[in-house]
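Report on the following structure.
A selection of the complex's chains, in situ.
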């Protein structure tokens, strides 16, 4: 499943005037590839995912899926949005099978699959609990679980591990890598963690502050399967150094106080 | 704030009369008296209040209005419940109501009721009427509802009712009967008064309450004197009287008012020596009839329920 | 009695205590007022008079209650169903919403008593017109509340479902419907309050039995105590229905109870 954005432009209107968010974004996730998006807060990353998933229509430009244009059409991605959007009237388990239900998959099978994954996500005892009683990190894991159970080929993950502690985060990352290697999902991920981006990705898109443009595309030269040992090795560190520089060189020109 | 304490700016005494129903030709005399200034001549300023769905009896009984329009059967029932209303004048000398049916139903005498459907208001008195007239016609009945299907038609008017399900109903000829003439619907009407003299009771009547009689008989006299003049004018000049009513109540159908007025002007005084007088035997007879049919739980003294004392001689 | 049972009883008492005590207070006020001012019984009977009449007339009242309740229940059920359906249709089709809303408002502005003749002509004197009137009175609060509830679902949840490729019906079923439940129950509670009285008023158009008939007869024979007995009966059944719906609401919206509670200090 290969996805391609071409020359995407998007401007929002806000009380203070026009807010150009995306200015000519070209972006590609190849079949089976893991691509990370990294860039300053508020630059337009989530907007890119919204356009990719069909939730928003770009002012200009097109979205193509395996060569077919799908601009503004939905239903081709498993999208974990930045906000967890757990339905308060569904228990954790029933939230998990939501996407599968929408797709018309068998509820019983979806439940089974979700139940199987519960331990991996540390939610075993909370299957029948309403989301309002979960901790922040647990909610995030529940949302990730839902995305996994939805089971499309193309996954879009918007900061999936943001509220997890280091250890849980590593476990989740490794689980993600594991099922990706096993099933060959095509994955796009937004993250603020340089380490995470490198450890998981084949390529990393770095964006400028708003309005977002692609500043650089980094190819991560680490073999697969990845392992934690690589994190302290030369290629990883080189990559990290480069990414750090890219993200920090805006400092002089673009501190958040003068973003717009 | 009882309204009989009030005086208007011109020093006239303010009084209210509460109608029994929407303004119609039963009330013409009141509107004439208003229009021609008869009330003013008596030093009264009269407000005529129309109730949509309520009856005047409780309000007059409670002193909220000094006068009202009611009828003998209501006054009797009200007094039986302790409501201190008194009838002081009969608007019509005879009961102009009766059982009416379209000609094609062939209901010409009470025995024709049997097996038919009667549309009424759901009051027990109607059952008693039907039972009485059936027995007068020789139909023995323990329970009327075995002989006649009785359906409550509530708010529906006579003409709608007879279009569907209903065979006959109880109407006042002066209004509904006249409307039927206008519509060219031929009716058979069996008047109650023709069946049994005891059913020739007073309807409608003008009422006041016992406290007024005690405290302010003068106002009653003045009021009735003006009203009488109003009805006498209507008796003599039905056309002009009708126009006065139409002017006061422009929402009603002028044709119906005119034709009804022509008919009813002859009924106001009828065979009585003068307008408004009520006969003791009518009150005694009808009270007994009501008691016999268990329409009142307490026997009332008919002589206290009415008086001719305040009518001008 | 275990501690738990005692605590449950205390809870019940806390729920029932306030309304009952206020009610008793008001009744005492009424009784006292009537006795002190000596207002006539045919105008405003005292609660004790009403109770006495109720006791005496019980068989009569019961005979008239059945039909009214039947009309109210059938009409209410039909009204809820219609209200719900209309709200749903209007949510799924904005065109229909714009088209139907003014008409729905229109249905509420026709005084039934004024068009009684037509009603009777079309539907006769049997059960049907009464059920229809109750439905007409009750469907409207349900439509308005439910439509507003459906519309106000969290747009981000709707987006989540859209991203999954959900169609309008799925979005309706999985997001809008559960979200609208509390609003739906608001509408139901308002509607429930009107249902029994709606049936009574419907009976004024023509009926031979029912609390409406009982009421009119009482009124025409100046029996104020009976009028109040009828009102009492209407009130009682309305209460019952209302609190049944409150109960149902708690059962249907379990997730709302999970965190609402303040810490029990």
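Observations on the structure shown:
Letters A, B and C mark the chains in the order given here, with residues in each chain numbered from 1 onward.
Following the convention adopted for this analysis, contacts are C-beta pairs under 8 Å (C-beta built on N, C-alpha and C of every residue); 3 or more make two chains touch, one makes a residue touch a chain.
Keep in mind that this is a model prediction, so the values were computed, not measured.
Summed over the whole structure, each shown chain label occurs as follows: A x2, B x1, C x2.
We take it that only the chains that are shown with their structure count from here on.
Centroid distances built from C-alpha atoms place B farthest away from chain A. Separation between the centroids of chain A and chain C, computed from CA atoms only, is 49 Å. Multi-chain contact residues of chain C (touching two or more other chains) are absent.
Multi-chain contact residues of chain A (touching two or more other chains): none found. Contact residues on chain A toward chain C in their complex (touch as defined above): 53-55, 74-79, 81, 83, 85, 87-90, 98-99, 101-103, 130, 132-133, 150. Looking at the complex, you find that chain B touches chain C at residues 55, 57-58, 61-62, 77-78, 80-83, 119, 121-124, 150-157, 159-161, 163-165, 295. Interface residues of chain C, counted against chain B in their complex, comprise 40-43, 113, 116-118, 120-121, 124-125, 203-208, 213, 216-217, 219-224.
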